[in-house]
Structure formats: C-alpha cells, structure tokens
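The other protein chains are all here in position, but one chain of the complex has been omitted.
This part shows chain A:
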Amino acid sequence: MGHALSTRLWHWVNAAAIVVLFMSGLNISNAHRYLYWGNYGFDPADAWAKVIRFPGWATIPQRYDLAEARDWHILAAWPFALGLAFIWLAMLANRHFRRDLATRPADWTPRAFIASLRTHSGGTAEHGYNAVQKILYGLVFGVLLPGMVLTGLAISPGIEPAAPWLVELLGGRQSARSLHFIVAWGIFGFVVLHVVLALADWRRIGAMVTGGRAKGIADG
C-alpha cells in the first residue's frame, strides 16, 4: 500500500502553502513585534513577548513590505485551509486515518514510546506507523493545522461578526494572535523534524511523489 493520490497531491500543495504562509507571516510579524494576551494590546509594556525582527532572507518578500506580505498570506490561506478540509475528508473516506493514523491505547504507553525510538525507522507500509509517529501526525492534523486556520480566522475582523465565539474561545483577539504565532512555530518544528527524517531516506520523498507502490517503500 503506497500513498494515495489525494495524500500526495495535498502534501505538496500544502507544503508550498506552508512555506509561503510562514515566510510572509514573518514579514507581517515585523510590523508589530509584540505579543499580548486578552482582547487588546498596543503598548510594549503590556506585551508578554518581544519578537525578534526577522531578517530579509527569512521573509516574503525579502524587504519589509506589509502590503505584499499580506497579499501572499491572504492568497496562500486558501489552499492551506481548503486543503486541510480536503485531506481530512479524503483520509476519512479512504480509511487512511483509521487504518494508519488513529492511535490505540497501547500506543500511549511508555513502552510503545521507547519501542518507537529504538526502531529508529518510520513505519513501513506493512507495519504501519509507530506510536510516536501516530501521535505526532495526530497533533499535526488535529491541533496544529486546524489551530492555524482557526486562529487566523479569529484575527480577521471580517470573520468575527460570524463567529464571535471563536475569538472568545481563544481568549480574545490578541490571545488569538499570540496563539497564531506560537502554533506557526509548532508547525515549523514539525516541518524541520519531518524533513530531517525524510532526508534520512531519500526514497521516502520519491514515494510521496510517485506513491511508492512499485518498490514497496511507501510511508515515511
């Protein structure tokens, strides 16, 4: 069993969207480098964090340009959010989620955790993902990616009249903005880990392109 076409298609569109969103987001962060909790916040004295100024090589565009950064962010938000809805529907429909990603009670034991790290290898098609992989993917699909969409919606004043509860749930608009920032770095952390582990076996990257059925090297 290799990667389904829906998985591969989403994976690469989503990867591109995340790169654009993250790098344009760093440019936007440079506009006001303070994070607050609650509904309001404009005075650096009230900030819980002062963020560094992200250098040009890390941002889109490379010069500070809030308008163009927002253009990219506003555009890439569409494939990111719609793509997430698409992959969830596809994973539920083709049973990828239940078969490969849903955890079982045994996956949450220290023993499973140690075993995952010991084997050092990602699961294969035959053996499935290990416990740590399942929990991490669950965190990504269930918390980080939707969290990014929801906090992004919450900080859009045009969405708020439709979903004021969302902003309240997140603790206010500035809290939602802080969470948007924190979750973005959570995704960054996952991406780094994911890429490092994938680079450990280049065939896995090929499998995410071709599906990997022929050689039986799917799933990384």
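Here is the rule we use: a residue touches a chain if its C-beta (ideal position, glycine included) is under 8 Å from a C-beta of that chain, and two chains touch if they have at least 3 such contacts; residues count from 1.
Definition applied: contacts and distances are computed from a predicted model.
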Per UniProt record, name of the chain withheld from view ["Anti-sigma regulatory factor", "Amino acid/amide ABC transporter membrane protein 2 (HAAT family)", "Oxidoreductase" or "Lipoprotein"]: "Oxidoreductase"
Residue of A:M91, A:A131, A:L144 or A:V167 touching the missing chain in the full complex: A:V167
Chain A, residues in touch with the chain not shown (by the definition above): 19-20, 23, 28-29, 31-32, 34, 36, 39-43, 57-62, 65-68, 70-72, 74-75, 77-78, 155-164, 167, 173-174, 177
